[in-house]
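Of the protein chains in this complex, all but one are displayed in their positions.
Chain IDs A and B follow the sequence of writing; residue 1 opens each chain.
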Amino acid sequence: MNDAFLVTLIAATLRVATPILLAAIGETFAERAGILNLGIEGIMFFGAFIGFYAADMSGSLWVGLAVAILSGLLAGLLMALLSVTLGVNQHVSGLGITLLLSGLALFGFRLQYGGRSTPPSIEPFGQLSPFQGIPILETIFQQYLLTYVTFLVIVPLAWWLLYRTSLGLQIRAAGENPEAVDAAGVNVFRIRYLALVIGGGLMAAGGAFLSLAQLGAFTHGIVAGRGWVAIALVIFGNWDPVKVMGGALIFGGTYALQLRLQAMGLQLPVPYETFLALPYVVTIIALVIAGRNASYPAALLKPYRRE
Amino acid sequence: MTTKISIEKTDSTPAWLRSLLPLLALVITFILTSGLIIWGRANPFEAYYYFLIAPLSSKVSALEVLVKSTPLILTGISVTFAFVAGYYNIGAEGQLYAGAITAAWLGVVLEGLPAWAIIPLMLLGGFAAGLAWATVPALLRTRLAVDEVVTTLLLNSVMAYIVSALLNGPWRDPQSGWPQSPEIASAAMLPKLVPRSRLHLGFLIALAAVAVVWFILSRTGLGLKMRAVGLGRPAARFAGVPVERTMLIAALVSGGIAGIAGMVEVAGIQFHLIGDLSPGYGYTGIIIATLGALNPWGVALAAVFFGLIDTGAQTVSRALGVPVYLGEVTQATMLLVTLAMFVVQSYRVRIRRRG
Partner (left out) sequence: MYIVEMREITKRFGPVVANDAVTFRLAKGEIHALLGENGAGKTTLMRILYGLYRADSGQILVEGREADIRSPKDAIALGIGMVTQHFALVPPLTVAENIVLGYTDGFRLRRAVIEQQVGEAARRFGLEIDPAATVRHLSVGQKQRVEILKALYRDARVLILDEPTAVLIPQEVDALFQTLERLRADGLSVVFISHKLDEVMTISDRVTVLRDGRVVGTVLTRDVTQAELARMMVGRETFGVTRQHEVAQGDVVLEMDNLCAEDDQGLAALKSISLSIRQGEILGIAGVGGNGQKELAEVLSGLRKPTAGRILVKGRDLTGATPAQFSHAGVGRIPADRHEGVVGDLTVAENLALEHLHEFTRNGRLDRRAIQAHAEKLIAEFQIKARPGDKVRTLSGGNMQKVLLARVLSRRPQVVIAPQPTRGLDVGATEYVRQQLLAQRERGAAVLLISEDLDEILALSDRIAVIYEGEIVGLLPAEEADVERLGLMMSGAVRETG
């Protein structure tokens, strides 16, 4: 009984962590380049919707995913236009984009599927089962392809891009000291645009995972604050893709755990919500301990203008 | 002879341009959103009639506009108060719920007391709760220089979990079993301003808040200090203004006002605490504060305008079948267009001929 519990818990953790991890990696790129993208919640939500809609219309889940990613790229572009080129206050532009994309998604959803009595659904992505037959492994490794890709490709790729390529070097420098980057002859605006566009694509992919893989449907509450969790994870993970992955696993684990405990009818002295709130509280504490200097990208939130 | 066209920053925008901007933003917004209306298989002009004119044409719906704008006025003013001092309070949503929780609790616990006692107590409680929820990020900012944007944002999520824990646990309505708190005492319910409408005392409370904040910001020493800190922190510090203490006061009072927004929704509309008491009023408040350019009356106007859009969106939905979310899209588009215009207006195109 205990074995199975732990095993299914690990499997669920990976599943739950996937969409948030994707979005958090996307936000990591943005913040490393110096932009706080509060549009993340809206981009995820819209990605979930448009992915679902495109898949439904075209009959292909992959088309849905591609369209979702495209929408994320465009959303990142919009954020870049507002906060990099125009230098608009980043909190407001980000929240504006969240409001815009949430509204657009709900608008489109109601328009296309409003009349139905039962919510629309599609056949979601199937899961891969490479270890059929082997007791523990078969459960843990029965995951969506997207989960595999996220953990085994996206995270290492993101790490490699940030730390082992010239582009990554420029992104990191742009978020710390854009003047130095400018003095080195590199275009700060171009770097930030790129980071935001890549980030937007990843965020939308995270949203699409929810509707195309996890649920096979689109609902109002499909994202429900996961975007804000991702922001917490980026800070918690010190803007490092691998550590962010660790944070996502911890979050996924506690989320899956409390779901299971609830299903088992277990009464705990503290409400289940305590586990869910924990990542946020820990992140705030981490911010305090880290102090001002630590890894906080020094140029975060400041538009760059060459005087 | 060469012609050089350059875009330069200019310090003075002609006044005629500046006053035209809101109108221009509105027009551009409508051009952009008309695309959605057409997708919704409706006529844009007809839609705008239902959107903007129809709600104001009947007494019932005009009052509904004011009802919808009430929480927005409060969160907008709350955010304004903080932003003026340069404190970016993104946590109005959580502070609102803190006030809502307190009001829902007091409304039940104080059963038996007359209305003139309960309501002021709920008001005070809501203010205190919102203030309390704003305290930790405010102290972290003023004592330890920890950025308040992220801390206030994260606490919104924490508060959402607190609400969920209460509603799924000790406060679950024993009668219906639904996740909503027990109904507050009838004496705790805010009286209606106009019979047979939903317009309640909360609207006057909101207007009072606007007046008070306006008074503080423009007529008191505290307000001048706050503006100095927000507009020129080094100069304010040099002149002897206690910068950290001023920001702290701004942050705490801002939280309190957002708490009142929560109290007003519980005591005036819902009469219970429910999970989705606020469809993002705290975040919309930030947008409204920006559109109102941090001027209390401008913010109130923007809030009523957003209330109009919310009501109008429902009207359009009923009349033409265009989804009600047109409202949110319009609001967001209006914000983004206005933001872009704020920036664009400070540039001009210079055409120079060199011979």
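To be clear about the criterion, a contact is a pair of C-beta atoms (placed from the backbone, for glycine too) under 8 Å apart; a residue touches a chain by one contact, two chains touch by 3 or more.
Fair warning: this is a prediction, and the values are worked out from it, not measured in the lab.
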From the list B:A42, B:A103, B:V241 or B:L291, which touches the chain that is not on show?
B:V241
Selected residue (touches chain absent from view) among A:Q112, A:Q142, A:N177 or A:T274:
A:N177
Looking at A:V7, A:L128, A:V149 or A:L169, which makes contact with the chain not pictured?
A:L169
Interface residues of subunit A (partner: the chain not displayed)
163-170, 172-173, 176-177, 179-181, 183-186, 295, 298
Contacts of subunit B with the absent chain, listed as residue ranges
219-225, 227-228, 231-232, 234-242
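The criterion applied here is as follows: only the chains that are shown with their structure count from here on.
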When the centre of a chain is set as the mean of its C-alpha atoms, what distance in Å lies between subunit A and subunit B?
27
Partner subunit A, residues of subunit B touching it in the complex
36, 39-40, 88, 90, 136, 140, 144-147, 149-151, 153-158, 160-162, 164-165, 168-169, 280, 283-284, 286-287, 290, 322-329, 331-333, 335-336, 339-340, 342-344
Would you tell me which residues of subunit A are touching subunit B in their complex?
36, 38, 82, 86-89, 91-93, 95-100, 102-104, 106-107, 110-111, 114, 225, 228-229, 231-232, 235, 271-274, 276-277, 280-281, 283-284, 287-288, 291-292, 296, 301
